[in-house]
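All protein chains but one are shown in place.
Chains: A, B and C, in written order; residue numbering restarts at 1 for each.
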Amino acid sequence: MSDGAAITVDEVVAWLRDFAAVMAREKDALTALDSAIGDGDHGINMDRGMRAVMEKVDAATPADVPALMKTVGMALISKVGGAAGPLYGTLFLQFGSAAGPDGLTPDGWAACLAAGVAGVRARGKAELEDKTMVDALQPAADAVSAALGEGASFADALARGADAAEEGARATIPLVARKGRASYLGERSAGHQDPGATSSAHLVRSAARMWAV
Amino acid sequence: MSDGAAITVDEVVAWLRDFAAVMAREKDALTALDSAIGDGDHGINMDRGMRAVMEKVDAATPADVPALMKTVGMALISKVGGAAGPLYGTLFLQFGSAAGPDGLTPDGWAACLAAGVAGVRARGKAELEDKTMVDALQPAADAVSAALGEGASFADALARGADAAEEGARATIPLVARKGRASYLGERSAGHQDPGATSSAHLVRSAARMWAV
Amino acid sequence: MKKLINDPADVVAESLRGFAAAHADLVRVNADPAYVVRADAPVKGKVGILSGGGSGHEPMHGGFVGRGMLDVACPGEVFTSPTPDQMLEATKAVDGGAGVLHIVKNYTGDILNFEMAADLAREEGIEIEAVITNDDVAVQDSLYTAGRRGVGVTVLAEKIVGAAAEEGQDLAAVAELCRRVNAEGRTMGMALTSCTVPAAGKPTFELGEQEMEIGIGIHGEPGRERLPLASAKEIVERLAGPVIDDLPFASGDRVLAFVNGMGGTPQIELYLVYNELAQLLEARGITIARNLVGSYITSLEMAGCSITLLRLDDELIRLWDAPVLTAGLRWGA
Partner (left out) sequence: MKKLINDPADVVAESLRGFAAAHADLVRVNADPAYVVRADAPVKGKVGILSGGGSGHEPMHGGFVGRGMLDVACPGEVFTSPTPDQMLEATKAVDGGAGVLHIVKNYTGDILNFEMAADLAREEGIEIEAVITNDDVAVQDSLYTAGRRGVGVTVLAEKIVGAAAEEGQDLAAVAELCRRVNAEGRTMGMALTSCTVPAAGKPTFELGEQEMEIGIGIHGEPGRERLPLASAKEIVERLAGPVIDDLPFASGDRVLAFVNGMGGTPQIELYLVYNELAQLLEARGITIARNLVGSYITSLEMAGCSITLLRLDDELIRLWDAPVLTAGLRWGA
């Protein structure tokens, strides 16, 4: 894909496929993170969800990005459960709604991500530093938009977004959780990286990998 | 006590007290033996029973050996439970019945033990080499009688009885149990010493210690 | 991981099949989406009572489906809340025209999924009320947490509210009753061991031979603090104390005392705990008018217990005593 050209459905599918593979690979690691401050299922949930997504998408790939993202969001909502199901589901649903039917440019992609993150925040009511996936997603969305605004290539913008997401995820380590299951632990939640922020960083890194050239 | 002289109630009480102390000390060891081929309570049962016996006896020591042994037997029957309760209870009840009211000589003592062992066998229907307390008690009763018959002192006779009991207990190790809980294990019961034979050997050794001089 | 299972991925589905086979007189089980519904649903004109949550808490909720309690239960994956589409189908299966009450335990996942489900059901013209239970005093109810977890009171609420619906109370009344039960109940739990989520394959947390977790939830979450193992008497004080002080329960109150096992603790211990609790409450002048002792809201094979107190009045006692006919709770029928 050259800069400014339309992002194809196939590319978005490839992004999702990469993310699904990462979720399968990182399942145990994510679950271990969730065992420390949650209930030990985040990796299992995400892996189950992304498997269901790829099955649906591979059975009949929707024609455009909005339709694709609706399929993805609904599959996650109906297969993941827990907090991550509705939150990731909303992320993709809002991403798709923002995409519109007329093809997607890098700027459009960035706006979609921002819309998705806004959807997550509206649903989960989490602020930055509540130690949730928002701590990876919001910096990522901001970084991609900023980079494109500064004239960076889509590849570079996504790389900066992925870096920001990973940094955001790492920055959850010292935080005391204020949302989700981890908040029950109070001070004991500090010292562990948030599992949802970690899976979110993987999502953005998958995008960076997909559109790397 | 000089040979041929009457055995006093106090001496019998001292024998029981020694046995009670041994049961307290050997509680865990007996329970470990019972864990291997039974249900892990023999030491606990015997310790509970002998504590109850000594409490009863110390509160009001019966005047003669038959009365004493009836108290002992009934206390064991009502406090031990399991297989050991009725079996040890019967041992002491029959010992007491055989004693008669007129004082006890070493020969009488040997006859009482034989009667007790016969009672155990009648109640439990165990043969020699069934891997039970009978494998310690029967050789002990036989050895004491034989030694006295050969003119040995009471002290020597009891020492030989205790040796025979311990040897009998050790000889249960290779046996496959045919009575009691251990028989459920079939071949797997071989290779472990029988807990009841072990506590019985302690009982005879306590007697040997009591009347050592 | 030592469990009586086949493939860890199939645990919930296979267990539900067994449940369906064992209790065909009481319930029907729908496989996909998964729900357990009373055999005679929908009951016309009766408010439907729906609850749901992750699996691994059995008998809650499937074991409470039947006459006088739940109309339908939605089991999620182990410790993972069920999904909106599942809740929607379940809601439709029990809508007898009088609306459906959703009883939701306060966990972010449950809340989010139930919110979506309620939206979907309302779009289909079904009246929905959702009541959130949040009785766990181990968690501070503050801006800095997701709020208190819904635990033991959920079981009691399902029984009492189920009785009210059975006798024909309308949706508003049943929802109000459910909120009242939640408001009058408090719980705190502890663990002696962790549990193992089948798909994870190893214990959620590790506890030393001489340690216990106080203030746990029901999902194998670590608790508020880890303390040296203590006697049942001390443990009861540590659980019942905060429970009593929080409402607070006062001398003269009549309560339902609920000693709950976490799944791996045998009855002999639960009754021993109840003995301590009864003494403690008597010393405080609190009367146990009703009690429940057993493993009703569990965390797989976790060893441990929770103590729930619910303040009773004559109305709640009447509804508690009303007949109930489910796999997990049964009396008067």
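Following the convention adopted for this analysis, contacts are C-beta pairs under 8 Å (C-beta built on N, C-alpha and C of every residue); 3 or more make two chains touch, one makes a residue touch a chain.
This is a predicted model, so every value here is computed, not measured.
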(message) Touch partners of the unshown chain, restricted to the chains that are shown, please.
(response) B, C
(request) Give the residue, chosen from C:92, C:179 or C:233, that touches the chain omitted from the document. (result) C:233
(request) Spell out the interface residues on subunit C facing the chain that's missing from view. (result) 2-6, 11-12, 14-19, 21-22, 55-56, 58-59, 63, 78, 192-193, 209, 212, 229, 231-233, 235, 263-276, 278, 288, 291, 293, 295, 298, 300-301, 303-305, 330-333
(request) Using the touch rule from the top, list residues of subunit B that touch the missing partner. (result) 31, 35-41, 44-45, 48, 77-87, 123-124, 176, 178-181, 183-186, 188
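One rule holds for everything that comes next: only the chains that are shown with their structure count from here on.
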(request) With chains as vertices and touches as edges, which is it: line, ring, star, complete or other? (result) other
(request) With chain centres taken as the means of their Cα atoms, state the distance from subunit A to subunit B in Å. (result) 75
(message) Centroid from C-alpha atoms only, then distance subunit A to subunit C, rounded to Å. What do you get?
(response) 32
(request) Check each residue of subunit A and list the ones that touch at least two other chains. (result) none
(message) Quick check on subunit C: which residues sit in contact with 2+ other chains?
(response) none
